[in-house]
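Encoded as C-alpha cells, here's the structure I'll be asking about.
Note that one protein chain is taken out, while the other chains of the complex remain in position.
Our next item is chain A:
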Amino acid sequence: MGLLDYFRNTRPSTAAIAKERLQILVAHERSERNKPDYLPMLQQELLEVIRKYVDVDQDAISVTMEQDDKREILELNIILPDESQRKKPTKRA
C-alpha cells in the first residue's frame, strides 16, 4: 500500500456504494419482471369490488404471483379494518 493510500482509505469507497445500490435495485426489478401484466389491473378491480362491502384502504390489498417448478401461486391478501371501523354493506335496490 502506498503512502497516499493510507489517507485515502478514510473515505468510503463509491464502488461499494454502487454495488449495494445495484444489488437492491436489481433484486427488486427481477422480482417485478416475472409478474404478469394484468396484476395491477386485477388489484384495482378487486379493490373496487371489496369496497362495495367493506371500507378498506387503498393499500389494504396486495396481489402477488409466485412461481416454483411445478405451479404458479396467485396470492391475494386483504387486510380488513377493525370491527368498529367497518361500514355496513349498502343494500341494493
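By our rule, a residue touches a chain if its C-beta (ideal position, glycine included) is under 8 Å from a C-beta of that chain, and two chains touch if they have at least 3 such contacts; residues count from 1.
Going forward, contacts and distances are computed from a predicted model.
K.L.:
What protein name does the UniProt record of the undisplayed chain give, "NADH-quinone oxidoreductase subunit K", "Septum site-determining protein MinD", "Arginine ABC transporter ATP-binding protein" or "Glucose-6-phosphate 1-dehydrogenase"?
P.N.:
"Septum site-determining protein MinD"
K.L.:
From the list A:Q23, A:Q44 or A:S62, pick the residue that touches the absent chain.
P.N.:
Of the listed residues, the one touching the omitted chain is A:Q23.
K.L.:
Could you please point out the chain A residues that touch the chain left off the display?
P.N.:
Residues touching the hidden chain, for chain A, are 1-5, 8, 13-16, 18-19, 21-23, 25-26, 29-30, 33.
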